[in-house]
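Here the complex is missing a single protein chain, while all its other protein chains stay put.
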Amino acid sequence: MSFNTFGKIFRFTTWGESHGPAIGCVVDGCPPNISINEKDIQAELNKRKPGQSKFTTQRKEDDKVNILSGVFEGKTTGTPISMIIYNKDMKSRDYETIKNKFRPGHADYTYFKKYGIRDYRGGGRQSARETASRVAAGAVAKKVLENKIGKKYKVVGAVTHLGILGCDTKNWNDKFISKNPLFCPDKSILTLWEKYLLSIRKAGSSCGAVIEVRAKGVPIGLGAPIYSKLDMDLASAMMSINAVKGVNIGSGMSSAQLTGEENSDEIFRNRKRINFKSNNAGGILGGISSGQDIIVSFAVKPTSSILSKRQTIDKFGKNTSISVRGRHDPCVGIRAVPIGEAMMHCVILDHYLMNNAQCGS
Amino acid sequence: MSFNTFGKIFRFTTWGESHGPAIGCVVDGCPPNISINEKDIQAELNKRKPGQSKFTTQRKEDDKVNILSGVFEGKTTGTPISMIIYNKDMKSRDYETIKNKFRPGHADYTYFKKYGIRDYRGGGRQSARETASRVAAGAVAKKVLENKIGKKYKVVGAVTHLGILGCDTKNWNDKFISKNPLFCPDKSILTLWEKYLLSIRKAGSSCGAVIEVRAKGVPIGLGAPIYSKLDMDLASAMMSINAVKGVNIGSGMSSAQLTGEENSDEIFRNRKRINFKSNNAGGILGGISSGQDIIVSFAVKPTSSILSKRQTIDKFGKNTSISVRGRHDPCVGIRAVPIGEAMMHCVILDHYLMNNAQCGS
Amino acid sequence: MSFNTFGKIFRFTTWGESHGPAIGCVVDGCPPNISINEKDIQAELNKRKPGQSKFTTQRKEDDKVNILSGVFEGKTTGTPISMIIYNKDMKSRDYETIKNKFRPGHADYTYFKKYGIRDYRGGGRQSARETASRVAAGAVAKKVLENKIGKKYKVVGAVTHLGILGCDTKNWNDKFISKNPLFCPDKSILTLWEKYLLSIRKAGSSCGAVIEVRAKGVPIGLGAPIYSKLDMDLASAMMSINAVKGVNIGSGMSSAQLTGEENSDEIFRNRKRINFKSNNAGGILGGISSGQDIIVSFAVKPTSSILSKRQTIDKFGKNTSISVRGRHDPCVGIRAVPIGEAMMHCVILDHYLMNNAQCGS
Partner (left out) sequence: MSFNTFGKIFRFTTWGESHGPAIGCVVDGCPPNISINEKDIQAELNKRKPGQSKFTTQRKEDDKVNILSGVFEGKTTGTPISMIIYNKDMKSRDYETIKNKFRPGHADYTYFKKYGIRDYRGGGRQSARETASRVAAGAVAKKVLENKIGKKYKVVGAVTHLGILGCDTKNWNDKFISKNPLFCPDKSILTLWEKYLLSIRKAGSSCGAVIEVRAKGVPIGLGAPIYSKLDMDLASAMMSINAVKGVNIGSGMSSAQLTGEENSDEIFRNRKRINFKSNNAGGILGGISSGQDIIVSFAVKPTSSILSKRQTIDKFGKNTSISVRGRHDPCVGIRAVPIGEAMMHCVILDHYLMNNAQCGS
């Protein structure tokens, strides 16, 4: 049982509401003697932070992280790493109008029905602000994996579909991704995406996105059948991100349309290396990593807060309508890229440690 | 940590290999005083069992279940329910040829690399035979939920895509599903599907499938944010099924292509009932059930064992090829329907009990 | 797996080192709509805080707690409750002399051997300062239980043995316990204890203690056989407290010396009430609460930091000796009383919720 904890050995627990004094996380099970400092974590947080371009919400979140424990003289000690991010730029008055109304597509209604109480300010605990905590945890996991596996280990995420517009993943370029505000991997499509997104923004509407995260250099043998399969945990990890509605491993949903011949990922040896002719499996066979790149993609639904008036009810059960004014994010999916990367790091490290446990020396 | 255990409060642990003496499961955390007997469980197992039509493998599995504990005078006692299914019809000699070769698309290679040893007979632990154990566990969960929630609670699964052929889900008919061997929900497409599948079978090829599972009558408030979201656990549950590569909740991957207006599932009250205009969310908001139908779909990749010769390596690292003879299943996805239903029951009951724990009286 | 988390449904995760910027805990799984505020928690913390009498260490710890999340408008929301206590009065220079030496009886040596690194300042993570976090978690649990069970629920702990001096538990007086700095339950022995402890203090020596914690008003049926027995979890809880070396339930170790006749706790009905003639079982039968008072006692070893010179080794493996100067606590066991009470609250609430889960409506 772990309502607010993710992971099995490398575990992080997040806490905090959007408009409380702070948010944070406690990372447990981290191996000792790994160099880490606040700058390492801040670098990952900065990728996620809003207000960085005209394409995302103008809410300013400094997301300045402090490490409160578990690191001594620049190294992890094996004890829990507590990290805190104080909340700023909280305009609680903005939310007074939605205090008693349930925003469609949000979790307002279900939180209220479940708990009989909710912190409505900025979505409270439901707010995507929680994801900053996981990015911090993911930054720790990344450092550990780079230390254990070395530089061949690398995780890169990108947006592969922006609303109705896909991109050509054959043009995937890691460096380009980090240089554009849409995490677009395909230079040839970026201008079109920008125009499309600005038009959606102007219309007060929103669109969804598909994010793909790739991990290279993952050792063979991570993942534990039957109920700790690597793909189970990746699906669970990505589905835990706000607004995610679908997860694919490798060919994912499309694999239903392949024939056995197309899908088989034939194996061959070339000199000392084992190779595969394709990677429909997304690097995972029987729940265990095969040494191929791990490839996960997931769909983020369009931002629920839009300017158009939507029909809903209030907490007293009366029919009413709502339209969200103020800061508006036309595509929340974009900011999910660093979050997906963080979850990938966490799941891989968790399975790395689990594999050490059962199959180590 | 739970390599072979699924669930948090209602937990089941499965064990057994395809060609060992038996397989089985231990169900723990089951509420007491629920009427249950072997017939209830056998009825669910019979839905899954192979050799029932010309469309699935001819391997005969009687799948006869015995309850060894936890039920006294026809009622659960709150102690663990151990169930066993003895293996029969095991032709171990069939597998001698694949003893040293890794079948592409199967977990042969990854199991061997992870553990340094594997029971190659019939896939051993990787075999889909393991899923019989979960169907047994699901049958227990179903009985509990019918007792706690009543007859309005109902789970129905169907095949919505057979390879490249979809169906019209507007024609979904619960009764029809149970009467055709393909679990097809749309009467108008069945004949076409049958012809298509027979042609694939004759060609020695295989195809994938998409399965959709719907749960009606699920109470509002099940699911626990942030890291025990109902959709996380459903994604994890479905992804744990052999050969599953993608999972959708509601509109799933397609939600990326919707606008905020289309996606919003507006809420309104009609007399005493709260209604939603659509169900893109698949009945889950912020990880918590909303009272709408829970809708999950997942893709099963095409059967990896096909007659065409495929390139691969052997356990000594040498290049070789393989083609699987003998009993052949052109679409393993079909048999995933009762498995998906079973996992749905288990996840819902688990969250029902979790919600009792934290939010009960 | 949960290195720094205690509990199954009501779970708390503690973090922080003695001389870091802060310590704290995250409480998860707390039921919603329970009134709680910082004063409630502070009141429990104040019982534990050092520097309150001449009998405990003069280290001043304000132990001022802040709630950072999970409470909205004075009530729990069902989301994680993060609490922080900033560290003050940290004289890190005091610890420079023990930087490279392992104090016998402390965990210096084992932490160093396990992790290859340790925060030696004030014992770092090993410090009993961690227990402030659990007292905070226990204060939350207490509020929940008082809300759920009502005022008949009450937990009281006391010191029943101070070094070689026992007391007469027939004289146990709840009110008296809270009025003396030694948590002594027996007025007739207090003066003797005070003299004894002062003499130990003057000698620079230390003594152990036995703490007994009693819970009244615990409902029948808490505890889940076989491996979540209430007594297992209580033993585990108490053994997790720094310096605890033994745990008894009811008659505990002494039960080995009873005959079956003496030990049997006969049952009888008196009007509508079920009664027991004795309580050797400490209120737990087969791991399940019987409705009698839950009685747990545990032994705390003498403070390891004493003025006498002790032989030891340094981190380079050389023989050396050590004697601890400065603030000195002649009996750490005394301050374990509120900690034992806190752990009792947490275990009982955890099992209360677990019982709701499986056996609730």
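First chain written, first letter: the chains are A, B and C, and each begins at residue 1.
The definition used in the following text is that a residue touches a chain if its C-beta (ideal position, glycine included) is under 8 Å from a C-beta of that chain, and two chains touch if they have at least 3 such contacts.
If you're wondering where the values come from, they're calculated on a predicted model, not measured in any experiment.
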Per the touch definition above, residue among C:G122, C:G138, C:P302 or C:G340 touching the missing chain: C:P302
Sole residue of C:I67, C:A132 or C:I249 that reaches the chain not shown, by the stated touch rule: C:I249
Touching the absent chain when the full complex is considered, from C:F55, C:Y95, C:Y115 or C:Y153: C:Y115
Contact set of chain B toward the excluded chain (per top definition): 1-5, 8-9, 11, 13-17, 20-24, 26, 28-29, 32-33, 66, 68-70, 72, 75, 77-82, 84, 114-119, 124-125
Where the missing chain touches chain A, by residue: 1, 9, 29-32, 78-79, 148, 225, 353-354, 356-361
Sites on chain C contacted by the missing partner chain, in the whole complex: 1-6, 8-9, 14, 102, 104-107, 109-111, 113-115, 125-126, 130, 161, 163-164, 200, 205-210, 220-221, 223-229, 231-233, 235-236, 238-240, 242, 245-269, 274, 277, 280-282, 285-291, 299-306, 308, 310-313, 317-319, 333, 354-355, 358-359
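Quick note on the criterion: only the chains that are shown with their structure count from here on.
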Self-contact between copies chain A and chain B, residue sets same or different by half: same
Distance between chain centroids, defined by C-alpha means - chain A, chain B (Å): 26
In chain C, residues with contacts to at least two other chains: 1, 9, 29, 32, 78-79
